[in-house]
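All protein chains but one are shown in place.
Note that the chains are named A and B in the order they appear, and that numbering of residues resets to 1 at the start of each chain.
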Amino acid sequence: MRPDTAIARRGPWARRIRRAVLIGSLAVLATPFVIPIVWMVASSFKPLSEIFKTPPTMFTASPTIAAYAEAFSFQPFARQYLNSLYIATAVTLITLLVSSLAGYAFARIRFAGRNVLFIVVLTGLLVPSEVTIVPLFQMFKQVGLVNTHWPLILVTALAAPCVLATFIMRQFFIALPVELEEAARLDGLGQAGIWWRVSLPLARPALSAVAILTFLASWNLYLEPTVYLTSPELFTLPQALTRYTDAYGGEMWSTQLAAATLSVVPMLVVFVAAQRHFVEGIAHSGLKG
Amino acid sequence: MFTRRKLLTALTLATAVGLAASGCSAASPQAPSAAPGSVDLRMTVWTSNKDHLALLDSIAKSYKASRPAIKSITFDSLPFADYNSTLTTQIAGGNSPDLVWMGDLSKDLISAKALVPLTDRLKATPEWGYDDLLESVTAEFSADGQLFAYPFSNSPFALYVNKDLLDRAGQKLEPAGLTWDRVSAIGAAVHSATGKAGFVVRDFDYSSWNMLATVWTGWGASAWSADGKTCTFDSPQMTDAMRFLHDAAFVNKSTPGPGTKADFFAGDAAFTIAQVSRASLLDGSFAFDVLPLPKGPAGAYSVIGQAGVGVLASSRHVEEATNFLAYLTNPENARLLAQYFPPPRASLLTGDKLAENNKKLSAAQLQSVVVDQVRGAVTLPNHKNPAEIAKKGKVALDALWTEKADVPAVLGSVCAALDPVLAK
Partner (left out) sequence: MNTSLLAAGEAAHDASPAAGPPPRQRPARTRRGDALVGYLFIAPQLLGVLAFVIVPVALAAYYSVSEWNIFTGQLTFVGGDNYAELFQDPQLPSVLGATAIFLLGVVVLNITLGLLLAVLLNRRFRGSVLFRTLFFSPVVVSVVAWTLVWGFLLQGNGGVNGLLSLVGVDGPNWLQQGGTAMASVIVTQVIRSVGVNMVLFLSALQGVPPELREAARVDGASNRTIFLRITLPLISPTLLLTAIITVVGALQAFAQVAVLTEGGPGLSTTVLVYYVFQQAFEFNDIGYGSTLALMLLTFVLVLTLIQWQLRRKWVFYEA
């Protein structure tokens, strides 16, 4: 049924059809975003011989959880999971503090050299981690921190992702009306008091955006743990996922998928539960035109 | 501002001092004997198999009982996939283990003088039996008449057969005089009849080309000259061997093409070339046989994959580590290790001895695929700078795995890529 275009602009049918076309094309577009995740979860329950079956199947008739047991017995997966969680949490907390302080100062406090120092900080956003990784490795080696979590925490919490956070915070504070701060100042609060009591509470949307982006940045780190960490009990999740190989280097496909599922599903659940905060947080962070 | 400059200076200083320190740390002298309970030994291995580790632990325990100086001996399981880079990082980072398992990193370690020579020590150890070692397996770990690592594992490559799949395709296989052409023909027949794969060179995956030595040796080809200085990928023998593989992938389809996964041990392929140790992956879901490698145009041949154990010169306890190595590899412990790793000792290399601890393969099978193979075997390609050679070779060789590839031209480009690295 294809109404002619003159009516299509106005009639209720035309609107419905246009809506259906919109939803249909969005659904098609969404396929590559969703199918991989569904396939990963479904395949993690397949016996090994079914993963590469031709023609491929989405769901198996004989599900097994053997791969999940293997994921934990092959390497200290629970420990690695915990490593990723606590590193990302520590990084997020430090970044929230550091970036809100620096962002506030760059937006609101006048001091000599402010603009120049801000540009110096911004370079942290532009220098790719591949440039700094070799020297950083040598620096941490000299102070005996290789094969510890310190490089992953310190560098992430103070360098690139934190610089982005400082930038976001500065943008947000600049856009805030100054009247409240003026009032607080008349009440005798100092800069530190204003930052803590007035500006920070108002900055919740920006802080949640920073928290989300920073947590994900730390959670996803791959190059850094690959370089710094050598003991399996110190590994982080992304690094652990690529280590499911048998004693001869052959890949353990189903175990890899089970571990990947375990790493992804809780994040997805948290995300779907809090998806408004995710999306709105970024949307209202001041990062807009 | 002041703080900033101070920190900067402190950091640069720390780096400079650290570099100087690490420059001379390798030459620190050894104390002749250590105080009781003062020595911790660490050995890096790539196995994470519980039985392997339990055996190593029990040998360490009985050694420790008679050596008061030793406080602990730990076996550090590093992931196989990046064992070499992890180990290198540890050595470079001043966190060097005392003993190491090594595969294709051996030439790098030997040429960097990072390993302790073992021959004199082992010969001087009573009842160690140095002459029991087979020359064919010590060659790869020797330089200038010195052995730098004990080749504890010498696992021959063999041809595994899925008899059920052959039956389903109505194919008969005569083990005697089996040739690569015959394997390819049966593989193609199985593939067209069942849709399963024909033969699979395990772990090659169109990436780890050194595994193809299990095929090209049958054509009399090799990756480089015996002195390791000249690439021989462009030889007529190699060209014929690669043509055979190319045709198998693209003409008669007896081996899966690039990007197609087929796992023999999951029942996806009629044949696979894999080490004898992989028999542990057989789960009894199909009837199998294991045979020596098929004959190539150059006749019968055998190929082994080796692993050695050595002592790092950067260890803080070279003396104690070397003593432990001599104990770990003495005839009695070598017999225990032979449960899992085909031994380098002639006295242990008989089918019956090996079958004592092998649940998957019979004495006759072990005799034909292990014992009869090890003595005359060729090892997988092994050279200094293994990572760079592997990568540069792969980049050039990738061009071979397309339908209309110009085989001689591609192999010429492989040599163009490898020669500068070989010359280093």
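Just so it is clear, contacts are C-beta pairs under 8 Å (C-beta built on N, C-alpha and C of every residue); 3 or more make two chains touch, one makes a residue touch a chain.
Note that the structure is predicted; figures quoted are calculated from it, not measured.
*Asks:* Please identify which residue in A:Leu48, A:Val146, A:Cys162 or A:Val198 touches the non-displayed chain.
*Replies:* Spelled out, the listed residue whose C-beta touches the missing chain is A:Cys162.
*Asks:* From the list A:Ile51, A:Ala71 or A:Leu200, which touches the chain that is not on show?
*Replies:* Missing-chain contact among the listed residues: A:Ile51.
*Asks:* Please pick, from A:Ala66, A:Leu101 or A:Leu202, the residue that touches the omitted chain in the full complex.
*Replies:* Counting the whole complex, the residue in contact with the absent chain is A:Leu101.
*Asks:* Could you please point out the chain A residues that touch the chain left off the display?
*Replies:* 19, 22-23, 25-26, 29-30, 32-37, 39-40, 43, 51-52, 54-56, 97-99, 101-102, 104-112, 114-136, 138-139, 154-155, 157-160, 162-163, 166-167, 170-171, 174-178, 190-192, 195, 216, 219-220, 222-223, 227, 237-239, 241-242, 253, 256-257, 260, 263-264, 267-268, 270-272, 275, 278-279, 282-284, 286-289
*Asks:* Considering the whole complex, not just the chains shown, which residues of chain B touch the missing one?
*Replies:* With respect to the unshown chain, the touching residues of chain B are 3-4, 7-8, 11-12, 15, 19, 22-23, 25-26, 85, 88-89, 91-92, 94, 108-109, 112, 114, 206-207, 256-261, 385, 387-388, 391, 394-396, 398-399, 401-402.
Operating definition for what follows: only the chains that are shown with their structure count from here on.
*Asks:* Express in whole angstrom the distance between the two chain centres, defined as the mean CA positions of chain A and chain B.
*Replies:* About 39 Å, centre to centre.
*Asks:* Quick one: which bits of chain B touch chain A in the complex? Just the residue numbers, please.
*Replies:* 11, 14-15, 17-19, 46-49, 52, 76-82, 86, 89-90, 92-95, 195, 202-203, 261-263, 266-268, 275, 277-278, 281
*Asks:* Considering only the defined contacts, which chain A positions touch chain B in the complex?
*Replies:* Against chain B, the touching part of chain A is residues 48-49, 52, 54, 74-75, 138-139, 141-143, 146-147, 226-227, 230-232, 242-243, 245-250.
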